[in-house]
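Removed: one protein chain of the complex. Kept in place: all other protein chains.
What follows is subunit A.
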Amino acid sequence: MIFRILVPIIAASLFFIEPTFSLFSPLQINGERYILVPHFFAVFLILLAVYDSKKTAMIYGVVFGLLYDMYHIDMIGIYTFIYPFIAYLAAVIIKYVHKYTVFVLFLAIALLVMLEVLSFLFAAAIGFTGMNFDQFLHSRLIPTTIGNFLFIVLFGYIIRWFIVKRKQALEPAM
């Protein structure tokens, strides 16, 4: 029963930790600027779509995407679209492959790269950034992917455990 409450709490915590982490970014290593974007919530969303259901993941995506847009960007429609979209893709793709840890890891990384590229396209379209694609790739996409890869390796298993436990707790009732 407790897992039914714990999973939303984890979702909210990840959502709140992201902006705190981005206070540390950009990193400066050997005079090069690297932007690290924490996508903890997106990781959670992908795992939720894989190990729980598409519907649950998309609802989480819409709700938190809306909060994200309203709080951080003051422009509604960017993450409100991106979050449910990657949840949907994750749920659809996982049907065709086995839920081996390696596959899930690979899927999560691929979707995070897609998320970053989508957000870059939005930012470029709206005029938030004058970065070209090369700069974006070098100073943002690669460090971000590495950073989030580490996050998945370190915490993915724990998050998965909570999600699976919640699903098991819910199932007999349904």
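What we mean here is this: a residue touches a chain if its C-beta (ideal position, glycine included) is under 8 Å from a C-beta of that chain, and two chains touch if they have at least 3 such contacts; residues count from 1.
The rule is simple: contacts and distances are computed from a predicted model.
Within the choices "NADH-quinone oxidoreductase subunit D", "Cytochrome bo(3) ubiquinol oxidase subunit 3", "Putative Se/S carrier protein-like domain-containing protein" or "Cell shape-determining protein MreC", the name that UniProt assigns to the complex's undisplayed chain is "Cell shape-determining protein MreC". Which of A:106, A:128 or A:157 touches the hidden chain is settled by the complete complex: it is A:128. Counting the whole complex, the residues of subunit A in touch with the unshown chain are 12-13, 16-26, 28, 33, 35, 37-38, 67, 70-78, 80-81, 119, 123, 126, 128-131.
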